[in-house]
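Complex shown without one protein chain; remaining protein chains in place.
So, subunit A:
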Amino acid sequence: MRRNSMQLTAHICLIVFCAMCLLPMVLTISVSLTDGQAIQTFGYQIVPIHFSLEAYEYILKEPFTLLSGYKNSIIIVVVGTTLNLLITSLIAYPLARRDFPFRGVISFYIFFTMIFSGGMVPFYILIVQYLGWKNMLISLIVPAFAAPFQIFLLRVFFQEIPPALIESAKIDGASDLRTYRSIILPLSKPALATLALMMTLGYWNETIHAILFIDHSAKYPIQLILKNITAYIEMMKNGGVDPSGNPVDPSDVPTDAIMYAMMVLTSLPVMFVFAFLQKYFVKGMTIGAVKG
């Protein structure tokens, strides 16, 4: 009896919490599909009161900014994830080899950067003044390479491969590079997939460096498009002026729906991809959390 009531309580609590997790997203979608007038009268509702696709038509009439954001972010994700995966796995393998005499020194070299850093200001000056990467997508790609946490995570995976396999390859005359390419990488596909997913998420959601380093709107990644266009819409809505200070024609003032439609268009398709691939994520994260 008591056991059942405990289970019931657990289900109720979890259902409420899950509903809370979904509520802001459901509201966002719903508002984006509501007629502008109805929003003013009824506020934001879970189900659209006056269904309308107006906001999407408005945005998709001139989709160029949106598309350029997608283009830049896809370039960053594809180039970044590929190269990062290569560099990270290249160093994770030697560190996983117990017979590699320099693994202690190199591990410490990597680890030290996890506990001490020069801070954001010297990093900013390095990128902008010394490397001259202002307004270049490379400034959003390279700094994420060889993240210590990801190197150590991959090392844990590599260590699970039986050393006997590597030994026998050695006896057959395979070089270290050959072993890495023909034994380690093929055996670690699930781990590499997990890592690739983590890197993709990181690149896709990265905003801070983009604000610091990218000023040209043609180079904006998707998060910056989202941030700036919504700010622009709010400014027109609340202030009645466009960013150059010219008054906006009252009939042209964008509605809340447009702002939320923008959020849906920039984010949701990708979010569903991530949700779909979630199980790879979860597996890698739990291993990483246990032994970082």
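Here is the rule we use: a residue touches a chain if its C-beta (ideal position, glycine included) is under 8 Å from a C-beta of that chain, and two chains touch if they have at least 3 such contacts; residues count from 1.
We adopt the following convention: contacts and distances are computed from a predicted model.
For the omitted chain of this complex, the UniProt record lists the protein as "Sugar ABC transporter permease", which is one of "Nitrite/sulfite reductase", "Imidazole glycerol phosphate synthase subunit HisF", "Sugar ABC transporter permease" or "SAM-dependent methyltransferase".
Among A:37, A:82 or A:113, only A:113 touches the chain that is left out of the view.
The chain not displayed touches subunit A at residues 2-3, 6-7, 9-11, 13-14, 17-18, 20-25, 27-28, 31, 39-40, 43-45, 87-88, 90-91, 93-95, 97, 100-102, 106, 109-111, 113, 115-126, 129, 142-143, 145-146, 148, 151, 175-177, 180, 201, 204-205, 207-208, 211-212, 223, 226-227, 230, 256, 259-260, 263, 266-267, 271, 274-275, 278, 281-282, 285-286, 289-290, 292.
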